[in-house]
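In this view, the complex is presented without one of its protein chains, the others remaining in place.
Every chain is named by a letter (A and B) in the order it is written, and numbering of its residues begins at 1.
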Amino acid sequence: METERIVGTSAPRKEGRDKVTGKAVYIDDMSLPGMWYGATLRSRVPRGKIQKITFSPEIAWDEFVVVTAKDILGKNCIALITDDQPCLADGVVNHPEEPILLLAHPNPHLLSKAIQAVSIEYQPLPALFTIEESERQDQIIWGKDNTFKTYLVEKGDVDSVWAQADYVVEGEYTTGAQEQLYIENNGVIAAFDPDRGMTLWGSLQCPYYVHRALMTLCALPENKIRVVQTETGGAFGGKEEYPSMIAGHACLLAMKARRPVKMTYDRAEDMVATTKRHPSRTRHRTAVRRDGKILGGEIEFVIDGGAYTTLSPVVLSRGTIHAAGPYYWPSIRIRAKAVATTAPPQGAFRGFGAPQSLFAIERHMDRIAATVGISPEEVRRRNFLRTGETTATEQTIHEPIDLNRLLDRGLELSNYHAEKQRFARENASGATRRGIGIATFLHGAGFTGSGERYLASEVEVEGCADGTVQVLASSAEFGQGTKTVLCQVAAETLGLPYEDVGIAQPDTGLVPNSGPTVASRTVMVVGKLVQLAAEKLRQRLRAAGLPEKYSRDEFRNACAKYVAEKGALKEWAKYQAPSGIFWDDEKYRGEAYAAYSWGVYIAQVAVDLATYSVVVEDFVALQEVGRVLNPVLARGQITGGVAQGIGYALYEKVVWENGRMQNGQMTNYIMPTSADLPPIRVYFEELGNEHGAFGAKGIGELPMDGPAPAIVNAIENAIGVRFDSIPLLPEDIYAGVAESFDVAGAPPSQGAR
Amino acid sequence: MSHPHGQREISLVVNGEAKTFRAYPMERLLDVLRHRLGLTGAKEGCGEGECGSCSVLMDGALVNSCLVPVMQAQGSRIVTIEGLAQEPELQALQEAFLECGGAQCGICTPGMILAAHHLLDKKQNPTLENIREGLAGNLCRCTGYSQIIEAVAAASKRAGATE
Partner (left out) sequence: MRSDPADYELVSPESLPAVLSLLAERPGEWLPIAGGTDVMVLYAAGKLTARRLVSLWNLPELRCIELRDHEICIGAASTYTDLRQHPIVREEFPVLASAASWTGGIANQNRGTLGGNIVNASPAADSLPALLVYEAELVLESVRGERRVPYISFHTDYKRTVLAPDELVRAVCLPRRFAGYFQHARKVGARNAQAISKVCIAVLGQVINGVVEDVRIALGSVTPVPLRLSRTEDVVRGSVLDARTVQRARAAAIEEIRPIDDIRSSAAYRSAVSGNLVREFLTRLAAANDKA
């Protein structure tokens, strides 16, 4: 293999210049002639039957276009997995902020007043606000039993391990909702022409998801809908499925108004009305041998999906599969369920179930260590998965990953042992207590099980007459570097300069469906397809006379000649499931993911005993990712994900009241500023991988999994108080400390753990 | 005393160009820049002065333009990201952002670059602490700030080198 020229280098971001000069065009920067503006009237009660809608007379309603469920020509639902979520509530609302009707007007400033001028009378219906209330089933608010989905994973003979156990370790771990908080709020523009059909521009991750949803909603055929992704200011999963809703709304208004309609949310609406990370509760019961080896155990994993299904079954799936962590379980039973509550539906957020269940197992490992009397490091070493061993779903790990060695490196990079000893000494006095904590974890890349086969992704690579090459894929850029790395892959494969390769804007009228931009699949799955299509393109040109080794000019001439003589020069590649990947959807067993990335994260924290606040002072993020295609971009993914993980652990709390977020403003929903975060130290290992482009695996979501448990483990090390719930705010730390500390205000003596 | 109602004549200098137009005095400077003047570089991320993506310079001071009624900008010199692109020193910042990965999704980037420019204007050799403080009013959800801070540090070294 030749030395790679582009892959593995920090090729400059394709759209970078536009972003640093303010030229990049986001949806709210766009305007169409004759465009009107839309707004949504939302439920002001948790759950109820709509009795009466009154339009107050002081508004000139004849100037407005009003859309209700009755205006929907297709099916009143946001097509996704289960079609249970209405686009507009029809007679009943099942959560606060549920959309009921839509208004459009040429003057956006009149919309807020108009929304206030619509009053609705409701007959209240019973509401459930927590996992516990939902599973008790005192009321049924969804389906027959408030349960969107369940999974059962069984391996070995769990019931027999208890008798052999030297210890039975139990724990319950909970995580709260988390708001994606992309700095660009949701926004779309819809334009409808009776002949050409519907065009929708928007800030989104998955143009084809929106396309499919609009087909169902608007009863339009496939070729009469065009969805175009505009420059997207952050997404993190929050724009995976939600945009179908706002897009549906804008389209309904555009069809009725016969004009283009722009809908954008302000921060308050975006925060209270759109999806968040599923809150979770995990219960562990583990049979452990004297030396800390896990014999087997039971895990109950529950997520709170809000009022409608959306993606809960898939979030549950990923959380379930990751619940066992990077460890070998001779036997295990995982019972998982996603339940309904009266809240706006939860949805995709980076990690997608794994941060929840990995928080639990990583806290639980420290608990096992404490029970058995060994160190957090040692308990992990004794249980790490090894090449050739099977996971909870009985997938044999073929990757040559050596987690012990990875942990060695992480401990060395963080100076773990020396720091831990130093803290134990220094913590004896003083108002600041320091601690250090470990999290080890994995993250599967691509869709679970048969998901990729079902997606059947396609990409195209086109050779243009001027010798440049265009990648055509539906993978969206929203900061992660999609455009850059896919062009790097194509350029490398074709032996062309990076500057000669471009990528089309994801426009369903132009690009094939390469699946959604989610699940850490872009580089691994779509990148591989780009590599294959580019190779096919090269072969096509070779067959037409291009020599084996060619210069840039020769390539250009070959393209020009081909296009002149034969027309379009386009090659495509379609996903083929690798052989030997077998997944049983019934038994939830088999090869869950084609590849895993592996992480060792180590957090060092300082707890201020005067204010109970925690500051992360040092953070080592070490991961094995197959191949780093672009060092600057890869590092950016990790630092950004770790920052979100630190927020998840220590800062970001959704305050709920009767199913509605009360702190829907940036002043009161707290994400870290530059003054709150340490430099995040990022290190990679590359063992390659047969499946991904140039051996790359996914990295987008991995960094979300490790920070929270590493931090909470560190806090326990610092002050000797065990916390099993996040977010962990100073108020919570105070409450825990007040219970544990003696009257004089001193913490219990430092346990040497 | 009679008081004018309705739109008023507003004159200000934006990116070195004199602009005169009619606007309601309580139109936000952010909206005036974006919709009346077509300068969409400044963004609305929160409307409460928390995220800094609307940051511009007003008479040399960094301000959140979502919190400035245009009437209070009467007669001011406003500089937006579009204006900064002309200055050579900013080119060092922009280049540094590109090299260091300081821009991912890009939505915070115009405000962030303005805040960095404002910082470097006031402090030629900022420490990492100075940089953290100078950017603390600009939220970034993508980067975790590491590569932004590196970009600003790199740009300040370069600027120092050429003096």
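Definition applied: a contact is a pair of C-beta atoms (placed from the backbone, for glycine too) under 8 Å apart; a residue touches a chain by one contact, two chains touch by 3 or more.
Please read all numbers here as calculations on a predicted model, not as lab measurements.
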**Asked** Which visible chains touch the chain that is not shown?
**Response** A, B
**Fill in**
Among the options A:Ala163, A:Ala543, A:Ala564 or A:Ala610, the absent chain makes contact with A:Ala610
**Request:** Consider the whole complex, including the chain that is not shown, and state which of B:Val63, B:Val79, B:Leu93 or B:Ile148 touches that chain.
**Result:** B:Val63
**Complete:** Where B:Leu12, B:Ala115, B:Cys140 or B:Ala154 are the choices, the one touching the absent chain is B:Ala115
**Request:** From the listed residues A:Asp266, A:Asp507, A:Glu535 or A:Glu554, report the one that touches the chain absent from this view.
**Result:** A:Asp266
**Prompt:** In terms of residues, what is the contact footprint of the unshown chain on chain A?
**Reply:** 108-110, 112-113, 116, 266, 268, 431, 609-613, 615, 651, 655, 662-663, 667-668, 670, 672-676, 729-731, 734-735, 738
**Asked** What is the set of chain B residues that contact the non-displayed chain in the whole complex?
**Response** 1, 3-6, 23-28, 31, 44, 47-50, 52, 55, 58, 61-64, 66-69, 71-72, 74, 115, 118-119, 133-134, 136-138
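Definition applied: only the chains that are shown with their structure count from here on.
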**chain A and chain B: spacing of chain centres that average the CA atoms, whole Å** = 30
**Message:** Show me the residue ranges of chain A that touch chain B in the complex, using the header's touch definition.
**Reply:** 10, 12-13, 15-26, 28-29, 180-185, 231-236, 266-267, 478-481, 632-633, 635-636, 639-644, 665-667, 671, 673-675, 677, 679-680
**Item:** Residue numbers on chain B that touch chain A, as the complex places them
**Value:** 34, 39-48, 50-51, 53, 80-82, 85, 93-94, 97-110, 113, 131-133, 135-149
